[in-house]
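For this depiction, one protein chain was excluded, whereas all remaining protein chains were kept in their positions.
Order of writing sets the chain letters: A, B and C. Residues in each chain are counted from 1.
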Amino acid sequence: MSENSEKWPTAITEVKPNRIMARGYLIDELMGKVTFAQAIYLILTGELPTPNVGKLLDAIFVSSIDHGASPPSVLTARMVASTGAELNAAVAAGILAINRFHGGAVEEGQRLFLDIAKRADALGGDETAAAKAALDEMKAEGKRASGYGHRLHTKDPRTAKLFGLADELGLAGRYVRIARQTETVLAGPSGKPLPLNVDGAIAALLCDLDVPSEIGNAFFMIARVPGLVAHVHEEKTRMKPMRKVDPEDYIYDGPAERKIP
Amino acid sequence: MSENSEKWPTAITEVKPNRIMARGYLIDELMGKVTFAQAIYLILTGELPTPNVGKLLDAIFVSSIDHGASPPSVLTARMVASTGAELNAAVAAGILAINRFHGGAVEEGQRLFLDIAKRADALGGDETAAAKAALDEMKAEGKRASGYGHRLHTKDPRTAKLFGLADELGLAGRYVRIARQTETVLAGPSGKPLPLNVDGAIAALLCDLDVPSEIGNAFFMIARVPGLVAHVHEEKTRMKPMRKVDPEDYIYDGPAERKIP
Amino acid sequence: MSENSEKWPTAITEVKPNRIMARGYLIDELMGKVTFAQAIYLILTGELPTPNVGKLLDAIFVSSIDHGASPPSVLTARMVASTGAELNAAVAAGILAINRFHGGAVEEGQRLFLDIAKRADALGGDETAAAKAALDEMKAEGKRASGYGHRLHTKDPRTAKLFGLADELGLAGRYVRIARQTETVLAGPSGKPLPLNVDGAIAALLCDLDVPSEIGNAFFMIARVPGLVAHVHEEKTRMKPMRKVDPEDYIYDGPAERKIP
Partner (left out) sequence: MSENSEKWPTAITEVKPNRIMARGYLIDELMGKVTFAQAIYLILTGELPTPNVGKLLDAIFVSSIDHGASPPSVLTARMVASTGAELNAAVAAGILAINRFHGGAVEEGQRLFLDIAKRADALGGDETAAAKAALDEMKAEGKRASGYGHRLHTKDPRTAKLFGLADELGLAGRYVRIARQTETVLAGPSGKPLPLNVDGAIAALLCDLDVPSEIGNAFFMIARVPGLVAHVHEEKTRMKPMRKVDPEDYIYDGPAERKIP
């Protein structure tokens, strides 16, 4: 038996002296040529995205970089920071709060849209009927459709922007269409809307970009880590240790609205 | 006393119904206009970077996105994944392994370069003398200079590329110069090199970009999270649970070297 | 509406100035009268156990306090410690490695035994038939019976001791009997044994002690935290930072076998 037969395999990155190759590309050749967003797609899926896909990914990550102080991942990271933790420990605690009920809607949304597509294939392509069937089944099981509705936003500005960009870039495909049809089905005859939220929009886009649902939530997680770092740093530099981190009674005192130069 | 006097402040993001404003910019206006790398700088420092700074930041994040299976953060994340953990828990464990001895060289490198600059100011601007004094003091205390030398790479391809890009983009300033002078001082009369590594290069660039040293390591952490996700996903989809994760006996079986299209 | 209607409830511990009451007992009255093991049962289940139950719980916790350096929770904690992490961060990382495939057999074992008991009730009390039916169903679904078999121990000394103590203390009830019958069924006509392991034994005992399966794994976790602390402390005081933590090539160099005084 050869020596290699006992080695375990990894297809991500090969490291040799003075030579680092990620998914087949030399890392120093990637630097300066691809954006971080493109490199994220490469490292996660194994293939380099086109520049247009890169632009859409940039928008996806920007959309979810922060959502104020009230998400549980932020409150957790701040509370841990407040006890004197290191930056990485506070961020890790915040990531532990990204679960089914917070940040988990991307994966579940992807599963829903993939399921509807499969049902539509079996129904001769009728996606509206497929969406109806899937939603009826979920309702019967007492489940809510992930990716629709928001505690605060009735018309999430990020959703419209993401789908608008996808249209412009020619990247809105079958799953964006299914997401929109599902929104219509959810509104029903009454017309009372349960609008697609940002997680649902990202879910549809990731399906169109061939990203497996198993790593859908990772896109939210990767997007939010910088926000967690910002909150931990603000907590450590601006607040007293061991304060009570109230989940609601905070106020924004940053810069007023300004335009991008 | 007004009600607000009891509220705690945050200057990062203001969230109102259908309106999300990060550091003064509406998030849906940022989307499509700035890259993820630019948004990271904005959320961390409070200000939007120029497009050129954005390009350099992209290169910084790409440089550190992955370094194969042997770093302790990757081995930790894989080991935790191997026990059946959720994706976020495995990634969080990996982040807990980013500390002083792994990923911590950025902050320490920044402190060194800032210290040398301050000493140089007191020495009439003589940065070489300042570097020599700082290194002598560290040596006397039995400390090593963070950001120099690498277990594997004698000439790290990422370092040259980063400084080359900074030169091209007109972003190599005082701290890049200090980092190079420090490398010369470290080599000494013998000329035996202790070359600047990628963490040291990033440290110098972040100093030139006015990023406080307290969040220097966060740039490494943010860059590496996608790599951790890729390893956790590979572990979960390709390996048997509860395997022994040997820290050395692995082999790359991904695509052979290819060129960026 | 009263002010209290907005408060959220907790039934665990009431804290007032100079007065701490856990599950209805003043903590300073518990101190000196009950053991830590008894207090753990109290805090988790809401009721004080008898002294005999306390003795059995002590044995359960002692049985799982450490199992050498190879479990993934220990390797994870050591690897994180090796990067320079704080004690608590390294221990937290170790706990993140206690999942379905490592330490998770207690909860799953409890579910199996509770299921067999329920089936036996429906079969007029025939527990052997119930065990057979449950195992056949698991086999058909491609599942293994949790709590049986061990990578290393063919006759786990902890299992025999735990059941022996339960017999002596008069605490071996229906679920210990079911665990033994299940072992016989698993051996089958061939008589090839798949012996009950320590997790399975603990699972049976916790069922007999009315501990809900949802917190079964917590007993393993609580037992193992001191072991994790010991390994992290040894790593920090005895080993060099950033070493390769080989999962197999270690050797015991502690005291030789000695007798309890």
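To be clear about the criterion, a residue touches a chain if its C-beta (ideal position, glycine included) is under 8 Å from a C-beta of that chain, and two chains touch if they have at least 3 such contacts.
Here the structure is a predicted model, which is why all the values come from computation and not from measurement.
Between the chain not shown and the residues C:Gly32, C:Gly124, C:Gly142 or C:Pro189, the one that touches is C:Gly32.
Among A:Thr10, A:Thr76, A:Gln110 or A:Asn197, only A:Thr76 touches the chain that is left out of the view.
Residue in contact with the omitted chain (choice from C:Leu165, C:Ile178, C:Leu196 or C:Leu209): C:Leu165.
Seen across the whole complex, the unshown chain contacts subunit C at 4, 6-15, 17-37, 39-40, 43-44, 46, 48, 55, 57-59, 61-63, 65-70, 86-89, 91-93, 95-96, 98-99, 103, 152-158, 160-162, 165, 214-215, 217-218, 221-223, 225-227, 229-231, 233-234, 236-239, 243, 245-246, 249-261.
By the touch rule set out above, subunit A reaches the unshown chain at residues 70, 72-73, 75-76, 79-80, 82-85, 89-90, 92-93, 96-104, 241-242, 244-248. What subunit B contributes to its contact with the hidden chain is residues 85-86, 88-89, 92.
Rule of thumb we're sticking to: only the chains that are shown with their structure count from here on.
Interface note: subunit A and subunit C, two copies of one sequence, contact each other through mostly matching residue numbers (shared numbers exceed half of all numbers used). When every chain is reduced to the mean of its CA atoms, the largest separation from subunit C belongs to B. Think of subunit B turning onto subunit C: fitted on CA atoms, that turn is 180 degrees, to the nearest 5. We define each chain's centre as the mean of its Cα atoms; on that basis subunit B and subunit C are separated by 40 Å.
Separating the CA-averaged centres of subunit A and subunit C is a span of 36 Å. Residue positions of subunit B with contacts to 2 or more other chains are 70, 89, 92-93, 96, 98-99, 103, 245-246.
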